[in-house]
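Here's the structure, in structure tokens; my notes come after.
The complex appears here without one of its protein chains, the remainder shown in place.
By letter and in written order, the chains are A and B; residue numbering begins at 1 in each of them.
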Amino acid sequence: MTVQAEQYRPAKAPAGQAVLEVRGLSVEYATGGVPVRACTDISFTLRRGEILGVAGESGSGKSTLITALTRLQRPPAVTTAGEILFHGRDGSAPVDLVTLDGRRMRRYRWTALSIVLQSAMDALNPVMRIGAQFADVLRARDRSLSKRDAWARAAELLALVGISADRVRDHPHQLSGGMRQRAAIALALACGPELVVMDEPTTAVDVVMQRQILAQVLRLRSELGFAVVFVTHDLSLLLELADRIAIMYAGRIVEVGEAAALYSAPKHPYTQGLRDSFPPLHAPLRTLHGIPGTPPDLRRPPPGCPFHPRCAQRMTGCEERLPALLPVGPKAGHEAACLLNDTDTDTDAKTDTDSGETKGGIL
Amino acid sequence: MTTATAPAEPAVPDAPAPRTAGVPRRWRFLARRLGFYLAAAWSAITLNFFLPRLMPGDPSAGIVDKLQRVSGQQLSPSALESIQKVFGEPDTNLGRQYIDYLGQLARFDLGVSVSNFPTPVSELLWQGLPWTMLLVGSTTVIAFVLGTGIGAVAGWKAGSRFDTVVSPLTTFVSAVPYFWMALIGLWLFGFQLGWFPLAGGYDADLPIGFSPSFLLSVLHYGVLPATTIVFSAFGGWLLGMRNMTVTTVREDYVLLAQAKGLSNRRVMLRYAARNAVLPNFTGFALALGHVVGGALLTEVVFNYPGVGYLLFTSLQQRDYPVMQGVFFLIMLTVLLANLLADSVYALLDPRIREGG
Partner (left out) sequence: MSTAFLTSWKVRVGLGILAFFCLLAVFGPWLVDSLLGLDPRENDTAVIAQPPGADHLLGTNQFGQDVLAQVVAGARGSMYVGLLGAVVGTAMAILIGVPAGYYGGKVDAGLNFLTNLFLVLPVLPLILIVAGYLEGTGITTIALIIGFFGWSGGARTLRAQALSIANRDFVRAMRMLGERGRRLVFAEVLPHLTGLIASMFLHAMIGAVMAEAGLAFLGISDSSAISWGTMIQSAQQQSAVLRGLWWWFVPPGLCIALIGTACALVNFGVDEIANPKLRVARPVSARRAKRLARTGGGA
């Protein structure tokens, strides 16, 4: 565990209680002839106050996962299997978000589950003042709230992310890019959600702003205790931020585990490839390698392991057997779907040498 | 209308705009538009001046010649004088004529009608203007509201049964020539069913004034022409709004509004439709010219006593001073209407910028 990450971590470790349980989630696009599976059999558990990073190349299904989680997908995207169990703060029985009708789903929106989109420029309504975009959701959730109080609350929320209160009367185009993005984060926190889904919220801003925003997310998380699903293509960024990381490839989770363990000792060749394609933010530079080839066409997924056509450590059986997501490595909760780990997963005392030549993670 | 929505608007620069720019910017935009409309008005007036003078030969002589051919009799000396007043006396130089012409316009002195000698053209225009304003003004507003509203719903529910029925049907309706639609309406509801009178703008047996029975007759006579114009005109707004809404619904801010759990109604009105309606205002000029032209023809079908009918009769009698006057008036009102649309646009869009 890095020192940097440690100082942002909340004083009290996140309670082990789950806030979101995803079980066997599959999403398909019903276009043309054959339905295309953009997400297949996704399962993970998110604990209260935890930050789960989801990383993958474009086309890996991470955006589809976000819209499915938040029930924002539009035809032709359809959730065809699985459940998304949401555990409320009050300890009542979990609800399956997949089966909720539109009206009941709306009750969970923003109070339980909110979202930050990739580009705040596009995500904020250009013709409404910033304050009004806070006020309408605040007042929709709390009908007794007066207009004046809603605007005052909007100003408080903006102050939370370091934007001066008089900016509530501005229109989105009057804010700078970084301000807009922070305003979008403040907006997501407006109704005290238990889970915030963030879709690459830092890609549209420069590196300095990116670091500021990440620090703010960590600070706010420790103050307010919401859980985060943070989606990005930048694995090294997640190392700074996430408690756990899930790696997606061709619509499946191919590896998931604690951030540091996954980064230092990746058990899936794809994770290794992804790690070696980005310079680490806080570690000695190592030689960067790309991953040859391109993600598979989901209309015609390759047989067996979807990564095998690009895999440097391919072996016999990879093109026939689809590896299951199985526990690997010494840390609990570290799982990978690769035949390399298949032979001796039972020997617990194993070191991480079996994952190939990478011993590089000296974090 | 499809091409009107097509041009790629330049993206709003990402750079932070200085915060104080809000209000002055809006006025700058309107001032620039006002300047353009003034220039446009001047160009049209100048065009109006030069058109008859560009014809081969002496304009007044040519016009007198034509007039005599149409009416079949010699023109009276006073009518001749009025023509020369508008189109210039043969010997004065062009610059002098132009200045005189501008001076006359400034006094709204548009000459004297030849066919209705010696009624001043401005008087004829004043008689026709209220009728046309009533007809075109009300139908433009109704068609805009109706078309934009239905278009928003069709675009919001794109691909639904409502959309798949309404959109192609509207495509057909908006391809129908106005005056033909008016003829069909007249034949069906006036002739066959006898619900509405066949011609005119009011009951000629009643004294003109603000009596209830007269106003009622105005309404009764106006229904058919107004309905045909609305019916022909709303399709353009509808299709433009539908396509814009389909595009807007894909925007992230609509997605975010849905994620916020706002009611469908609110998302549709405040987020999708509110943004999608903006291009309809920038395309106003394009549509208005179309509507005005169509309305002129509709007036002819119904013998409606507006400026369109006046234009038609003056055209038939080659009454050039009246033709010129009508054009002058129509041009002024169209420019004013455009300025109005620009003002609404400036109110609705906080990012106002030079539109195309």
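Basically, contacts are C-beta pairs under 8 Å (C-beta built on N, C-alpha and C of every residue); 3 or more make two chains touch, one makes a residue touch a chain.
Computed from a predicted structure; not experimentally measured.
For the chain left out of this panel, the touching residue among B:118, B:177 or B:200 is B:177. The residue touching the chain not shown here, chosen from B:40, B:80, B:142 or B:218, is B:40.
For the chain missing from the display, the contacting residue among B:34, B:105 or B:158 is B:158, taking the whole complex into account. Although one chain is not drawn, the whole complex shows that of A:18, A:81, A:209 or A:322 it is A:81 that touches it. Of the residues in chain B, those that touch the hidden partner chain are 2-4, 6-10, 36-37, 39-40, 43-44, 47-48, 51-52, 55, 158-161, 163-164, 168, 171-172, 174-181, 183-184, 186-187, 190-192, 198, 243, 246-247, 250, 285-286, 288-289, 292-294, 296-297, 300-301, 311-312, 315-316, 318, 320, 323-324, 326-327, 330-331, 334-335, 338, 356.
Definition applied: only the chains that are shown with their structure count from here on.
Partner chain A is touched in their complex by these residues of chain B: 12, 14-17, 19, 21-22, 159, 251-253, 255-263, 266, 270-271, 274-275, 278, 348-351.
Of all the residues in chain A, the ones that touch chain B in their complex are 70, 72, 75, 105-111, 114-115, 117-119, 121-128, 136-137, 140-141, 170-171, 173-177, 179.
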